[in-house]
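Apart from one protein chain that is not included, each protein chain of the complex appears where it belongs.
A, B and C label the chains in the order they appear, each numbered from 1.
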Amino acid sequence: MKQKKTKRRSTFSEIWRNYRKNFSGMLGLMIIVGILVTILVGNFIYDYDTDVIGQNISERKQAPSSEHLFGTDEFGRDILTRIIWGGRYSLAIGLAAVLFSSIIGVVLGSLAGYYGGVIETIIMRLADIFQAIPAIMLGICFVTAFGQSIFMLTIAVSIGAIPAVTRVTRASVMTVKDMEYVEAARAIGANNFVIIFRHVLLNAMSPVIVQATLRIGGAIVGIAALSFIGLGITAPTPEWGAMLSSARQYLRGYDYMALYPGLAIMVTVLGFNLIGDGVRDSMDPKLKK
Amino acid sequence: MVDNILEVRNLTKYFKTKKGLLHAVDNISFTLERGKTLGIVGESGCGKSTIGRSILRLIEPTSGEIIFNGEDLMKLNTLQMRSMRTKMQIIFQDPYSSLNPRRTVSQTISEAIELNHLIHDKKDIEKRVSELMDMVGLADRFANSYPHELDGGRRQRIGIARALSVNPEFIVCDEPVSALDVSIQAQILNLLKELQSKLKLSYIFITHDMSAVNYFSDDITVMYLGKMVEKSPVEDLFLQPEHPYTKALLSAVPIPEYHKEKRKRIILRGEVKSPINLPDECRFSSRCQEFCDVCKGSEPQLKEIRKDHFVACHNVT
Amino acid sequence: MDKHEFALDVSNLTVEYVTSDGIVHAVNDIDLKIPPQKSVGLVGETGAGKTSTALAIMNLIPSPPGVIRSGKIILNGYDVLHMKDSELNQVRGSEVAMIFQDPMTALNPVLNIGEQIEESILLHEDVTRDEAHEQACEMLEMVGIDRSRIYDYPHQLSGGMKQRVIIAIALCCNPHLLIADEPTTALDVTIQAQVLDLISNLRDEYRTAMLLITHDLGIVADMCDEVSVMYAGRIVEHGTVEEVFTNTKHPYTEGLFDSLPKINDRKSLLKPIIGLMPDPTELPEGCTFAPRCRYAMDKCFKRRPSLNAISDTHEVSCLAYEDPVFSIERNKHGR
Partner (left out) sequence: MYRYFLKRLFWLIPVMLGVSIFIFIIMDFFPGDAADTVLGEAASQEQLEEYREAHGLNDPVMVRYVRYMANLLKGDMGISYVTGRDVFKTYMQRLPNTLLLAFSGMTLAILFSIPIGIITALKRGTVLDGTLMIISLLGLSMPLFWLGLLLIIGFSLNLGWFPTGGSGDLKHLVLPAVTLAVAKMAMLARTTRSSMLEVLNEDYIRTARAKGVSKRKATLKHALRNALIPIITVIGIELGSSLGGSVLCETVFSWPGVGRLIMDSISKRDIPMVTGSLILTTMLVAFLLLVVDIIYAFVDPRIKAQYQRKK
């Protein structure tokens, strides 16, 4: 009989193999890597005090030119520089917010899904309550009540997503929990700890990861939105949403001021959405042919 | 003196559902002699899988006694039960959902050895795993494969190796070949038979396939809607089935032989009753070809009509 | 003789699926003929290409990734592979109808069963809605379901009843050919007997030819006149049921029989076929069964056998028969 090769291949490399074939996913990855590199380089070539927030009245409101590619704002600051510098807030808070909501949601969802009963009822009713309040209102109230620190902003952006993560995790854990291999593990003497971590959680994570990647874009828009209505990162710190907010006063005549920060948000979010789609396609066995 | 490895008395499992009590297994008793195979046959929803899982207490029975090697399993606590499961194991039907997709073949097989601290030395565990793989006919090169890279037959072999890894005396085989192709089915059935004589295993063989159970079992019980309707040594049952359901079941099995005339078959009419909130009457009455007034009166009990041949039917005496 | 010699005449059919892992050779150059009113069984294991054959006959191969590479399919005179979509829609359901494997998913969950039967009647017959409804009721009674259940939705029916509704849909326009793709695999044995009984009665009544796809040789013995055994996308043996069952020629067919436990002889040992079916993306060069065949010779690995006639009705695709004295064991020891 012909020897059939069986390569040792972990699930992670399997997913990566699928992902690499996904054109839009790779495009998204390239966009995000590009943005990260730009931010990193910007960190070294621009000085925060002089280049980013330093005012230069003589160069106020200059339209885009070869000297200032994206033009300058009402204080004469170079918009491109501020966009590059501002990216760190959007990315850091966006990623942190998704991480935070995922961790909390996964823990709650797993508890609800695995144990059921009273624990499940309590967690799911709480999720009902938090989901009933529109996410953006929740964020606004949270920041108003607890202040506009970066930490609070992260929580404000993520809090609205926790019920959704909890639900997805719970559903996935419940499906996996009923698989025969979990029963088999019990039959060979595995305790709850082994069963939850080795057999249930690892296998229940795909939909959660997919959902998390798809949510990064939303979180970035979330932080920009809070800044836009004046509740996020405040002047003079360059944040994309805050830059748009101040550009509102100069729409007539200086529309470029509102153009580029928004473009930055869109490209970043697009990048993450593309990655999210790619991850979904490469992880979802249903779409595999 | 007969050496019984397993004795089940009045095993009952009800599930609570929104619509009422679901009678999955109703007052079942049987014994299994050491080294023998007991076949449990029945169609979907008759409770045969619930019996298998209840014996290992993977499902907590509602009531009854399960006496394994002289010890009542129902009296054991969780920890004692966990160590008892090194003596008793289960092989599942679906070779796809019964293996953790993120664990390699060797990880799956060695897990039970590690969890139960049967062997401590890493090298020895490895040796044991390759010994087990050899025993079930899996080439060593698959040790690091993941289940999705293998076909159904090989996966089922992994499941068998996992069950054997703790040196059990008794294995519940829950439809071990139903999901496999004909040629692979024969491979697995032969493997299980070979292992039985080599390792002196006792089996409960759960299936809906009458030919397979005939080939594989010594004794047989036929289930219908959670109840045992007939129980006998295999030869006797196939030669002289007594319960109308068993008769219909046997006549319904297509036989792969050329026959000029169309075979006469018992075609059942009617629908299977709902297993929820059953009235006190024969459960098969809705489909029975020999239905009469007595059947509505009460539920028939198992009676011994010949030596070792039990039937639960009002019309059989 | 009818105006057409065959209810179905398939020749040189090749179906492939183009996937990222390579080209799946599902059906490789097969011929299949069904005389009017006859019933032919197509037997094989998972992945043998049975369902692809059936879908190709309906010209319903999902594309992409499926491609019908070559072949000719003449269905009661209609050239199925060279017809316009609108003409095809007229043929499907009225000339040829299909029963699918899984009754649980084959009915539309949001339409009641009456609507689903009527739809077919309205498409193919010149009747009013009321007449179609009446016909649907009659069909329902014909398959043994009370007409009062015509407004039921699929989820209200048991598996056996759903399959009967599907049979009603298939037969309501009196097709010349019925394709039944594993019609009872998902059902319990006693329900299977009911459904098979119903199919064979209705087939007699409507004089429909049938292609019965199954993995169960027992069902073939009960239901068919002729049988084709399929392995890795090829037909390896074809003959009347009597010939194939009592004078088995192909080693694979022999292996299938030997793998089955005999219900009336529990002592006989099972002789499984060793190994596995080849990967359909990389079929072996010679005979596709050679790697598993216990009679295989050197030439079997190099040369691909073709389907050769042994008698008027019996054909086998095996190089061993180039040696006139060769015979397989199953027939040496009697049945």
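FYI, a residue touches a chain if its C-beta (ideal position, glycine included) is under 8 Å from a C-beta of that chain, and two chains touch if they have at least 3 such contacts.
This one's a predicted model, so the numbers in the text were calculated from it and none came from an experiment.
From the options A:I136, A:A171, A:L202 or A:A235, the residue with contact to the unseen chain in the full assembly is A:I136. Note on the undisplayed chain: of the listed residues C:S70, C:N89, C:T281 or C:S311, the one touching it is C:N89.
Between the chain not shown and the residues A:V33, A:A63 or A:L251, the one that touches is A:L251.
Per the touch definition above, the residue from C:I30, C:A56 or C:A106 contacting the chain not shown is C:A106.
For chain C, the list of residues touching the undisplayed chain reads 58, 60, 64, 85-86, 89-94, 97-98, 100, 102, 105-112, 119-120, 123-124, 153, 155-156, 166, 169-170.
Residues 125-126, 128-130, 132-137, 140-142, 144-146, 217, 221, 224-225, 228-229, 241, 244, 247-248, 251-252, 255, 258-259, 261-262, 265-267, 269-270, 273-274, 277, 286 are the ones on chain A that touch the missing chain.
Following the convention adopted for this analysis, only the chains that are shown with their structure count from here on.
Shared contact partners of chain A and chain C, listed by label: B. Counting C-beta pairs in contact, the chain pair with the largest number is B-C. Averaged C-alpha coordinates put the centre of chain B at 32 Å from the centre of chain C. Chain A and chain B have centres, each the mean of its CA atoms, that are 49 Å apart. Per the touch definition, chain A reaches chain B in the complex via residues 3, 6, 8-11, 179-181, 183-191, 194, 198-199, 202-203.
Across the interface of their complex, chain C is touched by residues 43-44, 151, 153, 181-187, 189-190, 208, 210-212, 214-216, 234-235, 238, 248-259, 262-263, 265-269, 271-272, 287 of chain B.
Here chain B touches chain A in the complex through residues 53, 56, 58, 82-83, 85-86, 89-90, 92-94, 97-104, 111-112, 115-116, 141-142, 144-146, 149, 159, 162-163, 165-166, going by the rule given at the top.
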